[in-house]
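As you look at this complex, bear in mind that one protein chain is not there, while each of the others sits in place.
The block that comes next holds subunit A.
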């Protein structure tokens, strides 16, 4: 979506960017063997392999339901890259569903991702679909 890169000005501050850099702060960076590192118990959750989650019966059922709900008239007969499709997706709250697909145990972190995405989404909603329902995104933010 049309989000300007976060933290353009020096990289400080925003906590919404934290979850996206978490992996870097915790997992990259210089390690010096003469120094001790703090224990990271509980953080390994980031490493869960997405493929395990995708190939589950739950996912199949969910995809099947999602396909049933898709408006076929606007699907195969139109070029899939058309912007209206993005609008549609935004409006029907795909955010919550894709979270369902791709998250397993990493629920908290995914929520944070969703929140960050929701922010960007709101921007594009205001631009392209002023009447779009915003309630789902907002509810999510309040939970945070």
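In the analysis below, contacts are C-beta pairs under 8 Å (C-beta built on N, C-alpha and C of every residue); 3 or more make two chains touch, one makes a residue touch a chain; residues count from 1.
Keep this in mind: contacts and distances are computed from a predicted model.
The chain that is not shown carries the UniProt protein name "GvpL/GvpF family gas vesicle protein", picked from "Phenylacetate-CoA oxygenase subunit PaaJ", "GvpL/GvpF family gas vesicle protein", "Thiolase C-terminal domain-containing protein" or "Spermidine/putrescine transport system ATP-binding protein".
As for the chain not pictured, it touches subunit A at residues 1-3, 5-8, 10-13, 15, 17-32, 34-40, 42-43, 46-51, 53-55, 57, 59-68, 70, 72, 74-76, 78, 80-83, 85-86, 88-89, 92, 94, 97-98, 101-106, 109-110, 113, 116-117, 120.
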